[in-house]
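All protein chains but one are shown in place.
In order of appearance the chains are A, B, C and D, and numbering begins at 1 in each one.
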């Protein structure tokens, strides 16, 4: 709605939905560029996946979990890993912009919506890449047969989406918390919690081979609401 | 040894061991002051810890794991949570200095040793605080009786010490690299992993109520060597 | 030294041939191992040992760089050693995995030995990741050397301490076990030692070559840099206001970036 | 550290028009802006006006609120009270339109250090829908290397990059906070030229600087001036 009036403003500009997409793409590209500046950043991401995996599977593998426990415990660990990846990426999202004073240039140049969508898209791409690496390795390393791969993929996609968008929102909140100095962790908790519980539940169902039931629809609903909330709240958080 | 010659330099200065302690204390105080005003590290740390804690206990529940498995699985979960929480929060100690350009003033004003010790002390205090919050919660939520609390406390203390010091050292390294969020984990995890496993062993012994054996001495050894290495290496890492 | 080089090379070649021959014809198959599978021992163990030696040597070279006179070639040596160590480490893992397939039924079954050597692999893989993440050469040397020195502490833990104490392991006791007494068919032991020494020597030879290559690359860089210094006069500041001259001034600076 | 009690009344000598034709219908007017940080009053009813082709100078000692005022005008800070009217061809611009026609350069501005100068400008031109070669033109104009990481720039080079950022989308209002800091003589000259061109095209400029003599080279543009007392 903000974007609408941008169409009839002084200097000539392309049609609005184009500008909207263009801005988002620019942000997305910027994030990746900054990340890939280190020559082997992708290898680093890969190493990251493996290392975390080894940590977990080592602490379970040789130290031993009965196969009976696997379907219960392993999905939890898988999602803990993903959550960890997202959260250790949080500072790069907004706090970094504030601290290195780049937020000002961004505020002046891009519309809040584009910023939010672009950044969420970036972390989504990272999470998905990570899932693509971690999950097969994980199931191979832990010798965890997956009864219903399709369902698992769906759970990963939806859960990853929720993590990315929710993470971006949490990052924005924390960036605020920086200035106000309050402990916002507790506030961010309800954003991530239901998501993870649902995702874990579905993953389990996928591994065990029984139906996910309405958890799937709930996860979908959650994703939708978190996206809406993000788009709605972010401008108010981002703008003075 | 660097400090020694500082005694006979132009302007008069107090005796050296005093200066050493004074500097360390100043750094430690500074860290806490800044942190308590921005609450950034605390936010991420507790966000991750609490979230995973609740997720784990919700999706495993006290009944999720067969009682036989609990002493095996639960300590692993506890330490994985602690490790990841620390890793997602700690790198700030040094990266932040470089990114906000305060490292220069620090380089000019303090001796490397003081900086390293001060910051490690700060990290240690944060880690211990985290453990103090997480562990009781965890054992309560998972209804995990602890046969030998003293030993568990010892494991937490020694393990936490290793996490803090090792983490600070690696943080100092990546602070000068183009540090992407993932690089820290990649460097730190392999170093912290032996620590983790030893700590898990001892925690298990504590929970089950049997002796820790030589794991304790090995953990001590590891802590000692890491500290020594830190004191030895940090000046070369910190100074150009 | 140069006069010795050729005979030494021949000696090494002979030793390696002898190992291969001995592995299959001289040493008897160890009892307690399925079929002839035990013969892989003579390649598996030396690889593992050599990789550890390489990692350790890398740590020492890095220490020499840091606490010595900061000569880049020491850092190059460390880098080469770690690259080589990683290669040998992978060899040990692969041979071990093949063996495990026969002995324990699966290529990968979270045996502590497997886990910890994998962690070692990750540790030194991270070393390369770190190198790639630091743009300024001087800083890169400093940081990566410090990390490699850290390896002096971590590697022994990963190779020797932890695999021994981390719970139950299928993996055989080391030749020199805790009691320090050698329990192994003397013929096997001879071949094993010969192989270990041979492979280690070979590794150092390759390492020497690799290091020299790295040093040469550095030299090439420096020559280009000195030419840059010499040819500086043609370049103007790149900070002048005339748009006409700007392109010519920015072009070379663009070339300078690495 | 403003301390003297009475609110400062701005001394405006009527809005002045520069050369150029399309300037007539463009003006920025802000009235009795009030902004305080916590319990520290910084802007206490500042008013001013500038029209197309004109330049408004804001002086005042350190901490008198120049940058704060500029940030309010740029929409980076919300004033506590007071109004800002920006009229183009008799129509008031929306906040979003303002954002897109403001060029802002200030000491607080900094860029993505891993990215090169050109990549930085390409990012912003991408965000603003400007053809990417515009960035390169500007860089060559101010004489910056294209492929130097922004984090590796010297202070004067960084200031040049700020100029490029401000002018990238050829804005109609230029907000310059200490535009010449860290610049050497050639740098000042380019800056003055760029400002001249901006004004000739009927753009408006608001320039803040603690001392007037910082602005040698462009002082002839200045017809209006607000002096902020701390």
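One rule holds for everything that comes next: a contact is a pair of C-beta atoms (placed from the backbone, for glycine too) under 8 Å apart; a residue touches a chain by one contact, two chains touch by 3 or more.
Given the structure is predicted, the values throughout are model-derived calculations rather than measurements.
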Even though one chain is not shown, chain D touches it at residues 1, 37, 61-63, 67, 107-108, 145, 152-157, 160, 177-178, 181-187, 210-211
Across the whole complex, the chain not displayed is touched by chain C residues 135-138, 221, 224-225, 228-233, 235-239, 253, 256-258
Absent-chain interface residues of chain B come out as 2-3, 5-6, 9-11, 13-14, 19, 22-23, 25-27, 29-30, 33-34, 37-38, 100-102, 104-105, 107-111, 114, 239-240
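Quick note on the criterion: only the chains that are shown with their structure count from here on.
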So, in whole Å, the Cα centroid of chain A is separated from that of chain C by 37
Note: chain D sits from chain B at a C-alpha centroid distance in Å of 46
Between chain B and chain C, the Cα-mean centres are separated in Å by 30
So chain A residues touching two or more other chains come to 37-38, 41, 44, 47, 51, 54, 58, 63-64, 100
Residues of chain D that touch two or more other chains sit at 114
